[in-house]
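Every protein chain except one is present and positioned as in the full complex.
All chains are identified by letter, namely A and B, in their written order; residue positions are counted from 1 within each chain.
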Amino acid sequence: MRVFAVAQNTFRESVRDKVLYVLLFFAVATIFGSKAIGWISIGQDIKVMKDICLAAVLLFGVLIAIFVGTTLVHKEIDKRTLYTILARPMRRYEFILGKYAGLSALLGLVTALMTGAAALYILALGGSVDLVFFQAALLIYWELLLVTAFAILLSSLTSPILGAMIVFSIFVIGNGTRILADLPQQFDDITGRRVLELLYYVLPNFSNFNILREAANGVAVSGAYVAWAMLYGTIYAAFLLAAASVAFERKDV
Amino acid sequence: MQAIVTRELSKSYTRLGRPLPASLDKLNLAISENEVFGFLGRNGAGKTTSIKLLCNLLRPTAGQAAIFGNDTRLPEARRHVGYLPENPYFYEYLTPRETVDFYGKLEGLNAPARKKEWDRLAEMFNLGGIQNQRVRTFSKGMRQRLGFAVALVGDPPLLILDEPMSGLDPLGRRLFREIILKLRDEKKTIFFSSHVLSDVEQICDRVGILVKGRLMVEGRLDKLLERRVQLVEVILRGVDKTLEDSLIGQCSAVRRSEAGTHFFVTSLDAGNELVRTAMQCGATLVEFNPVRETLEDYFMHSQEAGSP
Partner (left out) sequence: MKRFAAILLAAAAAFGSMAAVQHRLDGLRAHEPGDELLYLPNENLLEHFTAGMSGVVADLLWIRCLLYTGEHFRGDHDFTWLNHMVDMATRLDPYFVDAHRYGGVFLAMLKADDDACIRLLKRGMANNPTSWELPYEIAMTYLLNRPGQPDSPIQAAKYLAIAIETGNAPRFVLELAESLQRGHNLVDLERDMWESMLQSDDALLRDMAERKLILAELRIACENLSKAARAYAAEHGKPPKTVEDLADAGLVTPPPFDPLGGSFFVSEDGRVLNSSVLDEEVERARGILKGGIDAFKERNGRWPASLDVLDKSGILDEIPPQPYPERAWHYDANDGSLL
């Protein structure tokens, strides 16, 4: 009940955040503008539109997750809205979970809206939208949940700006971790290989959630793959939230 | 059962590994149920630190504290506490009604209970008129009222208030004083900090004075001040010169005014003696004024005592 109350409040508070609307505006503009770029390709305008729309959902979703997420806990400490809440018989981790749940709900709404708008637009222009398109959107959402978990962890530890930079770097690096899987073959040194392999499994691998190209080209993706990818994200996010709770537990506010 | 007990409660910070002087040094305090305790100190003396430690917003570097027998580090301890921080902040986009509703949910109250709480608190603090205005638009005084109302959600038996009167106009102060006294009548315990001595003087049973992180003085207000009766001013009428001369020996000063002759003696007993003698000689007692040290004087003394 307490977690839910905090979540509900977080949701309402973030819905009022102006940054959210600016980003949404640009996202929607990108979605509706995708036709223009599609126009100059040879008969691939629908494919290009799907590419751009899904990329917009991902990019703006990440920006929202980072900007709102990194300020989330920090703003409460700064503005001391936190004091009266923590002075209740509420455990600190309940507070963290509530914040996370609220932001996740917000992102879910945003992702659904943007995906829906994109799908309707594409349908209106004569394209078809198949299952893989929505699977891609679902995995984008799961990716956003993981990014948010990072953001909340950083929010409990450091200032918003530093936190935002760190999470954004993690996002970029996390999309390229596959290199670590490919490189070991080029190494003769066993320890070197082991280190790279270790890094590959430890660093977050965001490319697991990326089926955008399949979605744009109408290539089917198995339900099993989607489920495994979601499981990966869930485990990692749970770990991060646990870490955030521990970090927050002993923090002097 | 004691409402609050602290034992050697301390908090110090370090900068780059080196310890700074303690913000709170070995606080030993016991607050009984149904008391109004005033916690005094200058800015930076450690009042807010103590309160935050009690509410588990800070972790102590040494010592312990318990609220109604529960260790303050456990969430159980906070079940019975209503906390009003200094400069309370609430979510800007909510209305007071939504705010109280939110805290009601945190307390685990269901919807009807929350509505009842709102009705009770809105009446108590005059929030009815502004119930749909967003907190963003509130003045300091309005926020303070809302803060106190929030602290009372769930009707907790112990109230911990950090500078509750700060920023209030005289009407607001009066309202708060009345509410605190009413709460005392309802058998609640109130622990509040302040640096406004007149507020404390008017409502507290006991006070504690914090100087540079240390509790210098603690005890019942009247007893503390009683000890330091500086002077007694006795105003008598109909004192002729002979009487005056005979009484002068016992006094530290004599003065004449329209009201009569003012005799200044150093204790209540001496004053009583003076009056008896004078009345036997036919003088009339106009006023008998023990000039007690005000809390302010007392406060200043303790600051000096605490300084090196």
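Note that a contact is a pair of C-beta atoms (placed from the backbone, for glycine too) under 8 Å apart; a residue touches a chain by one contact, two chains touch by 3 or more.
Quantities reported herein were computed from a predicted structural model and do not represent experimental measurements.
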Partner chains on view for the chain not depicted: A
Residue among A:A181, A:V195 or A:V253 that touches the chain left out of view: A:A181
Residue in contact with the excluded chain [from A:D51, A:E76 or A:E94]: A:D51
Residue in contact with the excluded chain [from A:A112, A:I161 or A:V202]: A:V202
Hidden partner chain, residues of chain A it touches: 37, 40-44, 47-48, 51-52, 54-55, 58-59, 143, 171-172, 175-176, 178-179, 181-183, 185-186, 200-202, 205-210, 212-214, 216-217, 219, 222, 224-225, 228-229, 231-232, 235-236, 238-239, 242-243, 246
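Definition applied: only the chains that are shown with their structure count from here on.
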Computed distance of Cα centres, chain B from chain A, in Å: 50
Residue ranges of chain B touching chain A (in the complex, touch as defined): 52, 55-59, 75-79, 81, 83-85, 87-91, 93-94, 102-103, 105-108, 147, 150-151
Complex interface listing, chain A residues touching chain B: 1-2, 4-6, 9, 12-13, 16, 79-81, 83-91, 250, 252-253
